[in-house]
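Of the protein chains in this complex, one is absent; all others appear in place.
Chain nomenclature is as follows: A, B and C, assigned in order of appearance, with residue numbering initiated at 1 for each chain independently.
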Amino acid sequence: MALTREQLAQRVAQEFKDGYYVNLGIGIPTLAANYVPEGVQVMLQSENGLLGMGQFPLEEEVDADLINAGKQTVTMVTGASIFSSAESFGMIRGGHVDLTVLGAFEVDCQGSIASYMIPGKLIKGMGGAMDLVAGADNIIVTMTHASKTGQSKLLAECTLPLTGKGCIKRVLTDLALLDIEDGKFILRERAPGVTVEEIAKLTEGELVIPDNVPEMAV
Amino acid sequence: MALTREQLAQRVAQEFKDGYYVNLGIGIPTLAANYVPEGVQVMLQSENGLLGMGQFPLEEEVDADLINAGKQTVTMVTGASIFSSAESFGMIRGGHVDLTVLGAFEVDCQGSIASYMIPGKLIKGMGGAMDLVAGADNIIVTMTHASKTGQSKLLAECTLPLTGKGCIKRVLTDLALLDIEDGKFILRERAPGVTVEEIAKLTEGELVIPDNVPEMAV
Amino acid sequence: MAGFDKVVNSYEEALDGLEDNMTVIAGGFGLCGIPENLIKEIKRKGTTGLTIASNNAGVDGKGLGLLLEEKQIKKMIASYVGENALFMEQLLSGELEVELTPQGTLAEKMRAGGAGIPAFFTATGYGTPVGEDKEVREYNGRHYILEEALQGDFTIAKAWKADRFGNLMFRKTARNFNPMAITAGKIAVVEVEEIVEVGTLDPDEIHLPGIYVNRLIQGTFVKDIEQRTVRQA
Partner (left out) sequence: MAGFDKVVNSYEEALDGLEDNMTVIAGGFGLCGIPENLIKEIKRKGTTGLTIASNNAGVDGKGLGLLLEEKQIKKMIASYVGENALFMEQLLSGELEVELTPQGTLAEKMRAGGAGIPAFFTATGYGTPVGEDKEVREYNGRHYILEEALQGDFTIAKAWKADRFGNLMFRKTARNFNPMAITAGKIAVVEVEEIVEVGTLDPDEIHLPGIYVNRLIQGTFVKDIEQRTVRQA
């Protein structure tokens, strides 16, 4: 069975280590904050200038001056700090954020990612995504493995305009967890009940299948 | 008569305009702060991270955490602000300081300045001087016109290692105030009692002498 | 209060000298920390042909979206221009030009513009459409592209509190692009919620020194919220 959004978020959260500063993109990545493992503390960086993002505010706590990168009203945790956008991206570009999780349209086995623009459709812009993929060493891309019509999104080469080139090393899809090494996808884990064959069929880029591909614990 | 240190400082202070942010180098430039004209407010920038430097502290006010770029204990004026060295030099390099006054060993008629190093003698370093001359549009160099042995310090070309190339437009010496334009020194004012001929004799670089060269009001 | 008093008394005076076809840098992220009254004054003035550098272009009818209504913007330099139907319409019709710039690069370009750094290398955008036609250089095995500084004829920005010398404090994430936007404007105009007497602000707690501020005005703010998200108690 393909992972649900909640299961994807759970699996992402298993990558959290105690003391990690983490930047979570909009959507599934953000959900991961609900599944931080027992005994682990993470601090969320919001690229609009907040380290230590908390949960949504109570109605009476809503503050127009306190939002996240998705423009949602948020709160601050104890120990939070505020800074300018230049400082925020200095932090990101300089590699000080331990883990970045973001979505994508396509990833290829060279580690390139396309996530911000579909030519011919409306242009929205890359926001902070290009800085995030260029600045982080440790990135997890979360996405569906294939389109609704069965087209693989794990490609030999991205077809859409790139957000970053050769910067992605780990992809979590609804079917599998894969690393990217030496121009190949390495299958690390399967979603529960999903076979290696199903994954291989929906992976266009070169796929390496180790002898043992365990099921994810979600 | 050649100007005294106090007179040099007085003449420098005549360049202060109301609302100017000013960086004053060590020595005579610093003295100029004592001669701010009536009705004029200036705010002193100290490149170690202070805008709004005040006078020396009273004995009981001395604070090791509050010094100027000359490592002297100082105070802050009302309205002062503190910032990092990166911010301070952003301010300087970005041209936000209205006037910079500093000393020199030599200046030439191309607007180059040598002020930080005499080869063969001890090396001390340029400190912030290279940033100051590169960042400011409006710089006054204060120096003696010639060495004690009568060697001109206003040269056709500096002989010492440069602090900055082609960046100086105004020089105040103990004998004269000169502008630098199109590769020439232009004599603007004479020290009281000093003749144009005396100045010409001690100026090695090409000197333009306008019809009327008034005496300084000091 | 003489030379360093930056306070002006009307929005008209605040934007005196702003002319057609100028480049304006605007602070704010989404609708958070935007100079909302200065934007309204530009609308009132009717200045056109503007190039505006701002992370976002407002939303329909709010923030910079107001300037789209009368087609006052010729070009937008921004990282994200979604949530704005009028923007898309003018973009597709060719009435509006957009230069999409990664958010961190945009922030750094403003900071560089204010700090006398004409250009810098960044890995952001290498190998992407942003890096096309830009110089590439390798440092320690990674590729970087050369990005140039950004400066504006005017900056319009918003801070929380100021003293009359223009020393500024920002509040929470309304800080965002405002500090470096202010440093990068030849004439930096800042509107604030409160102007306090000089000497009231602790020198150690000033977020941006008044040296960068040319004009200061006190305003009242609506502070629209784009995504009001709440949790239940």
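As a working rule, a residue touches a chain if its C-beta (ideal position, glycine included) is under 8 Å from a C-beta of that chain, and two chains touch if they have at least 3 such contacts.
None of the values given here were measured: they were computed from a predicted structure.
S.K.: Which displayed chains make contact with the chain that has been left out?
M.R.: So, spelled out: the chain left out of view touches A, B, C.
S.K.: Just to verify: which one of B:Glu47, B:Asp174, B:Glu189 or B:Glu204 makes contact with the chain not shown?
M.R.: Within the whole complex, the residue contacting the unshown chain is B:Glu47.
S.K.: Among A:Ala9, A:Leu31, A:Ala69 or A:Val97, which residue is in contact with the omitted chain in the full complex?
M.R.: For the chain that is not drawn, the touching residue is A:Val97.
S.K.: Under the stated touch rule, tell me which residues of subunit C contact the chain that is not displayed.
M.R.: The missing chain touches subunit C at positions 108, 112, 115-123, 137, 139-140, 142, 144, 148, 169-172, 175, 203-205, 207.
S.K.: Touching the absent chain: which residues on subunit B qualify?
M.R.: 46-50, 55-59, 62-68, 70-74, 76, 82-86, 88-90, 92-93, 112, 117, 122-131, 134-135, 161-166
S.K.: Identify the residues of subunit A touching the omitted chain, counting contacts across the whole complex.
M.R.: Within subunit A, the residues touching the omitted chain are 18-21, 39-43, 45, 51-52, 76, 78-83, 87, 89-97, 134-135.
By definition in this document, only the chains that are shown with their structure count from here on.
S.K.: Would you mind checking the shortest number of contact hops between subunit A and subunit C?
M.R.: Step count on the best path from subunit A to subunit C: 1.
S.K.: With chain centres defined as mean CA positions, report which chain is farthest from subunit C.
M.R.: B
S.K.: Taking the mean of the C-alpha atoms as each chain's centre, how many Å separate subunit A from subunit C?
M.R.: About 29 Å separates the centre of subunit A from that of subunit C.
S.K.: Return the distance between the CA-based centres of subunit B and subunit C, expressed in whole Å.
M.R.: Distance between chain centres: 35 Å.
S.K.: What whole-number Å value describes the gap between the mean CA coordinates of subunit A and subunit B?
M.R.: Centre separation, subunit A to subunit B: 55 Å.
S.K.: Indicate the residues of subunit A shared as contacts by at least two other chains.
M.R.: Residues: none.
S.K.: Residue numbers in subunit C touching 2 or more other chains?
M.R.: 111
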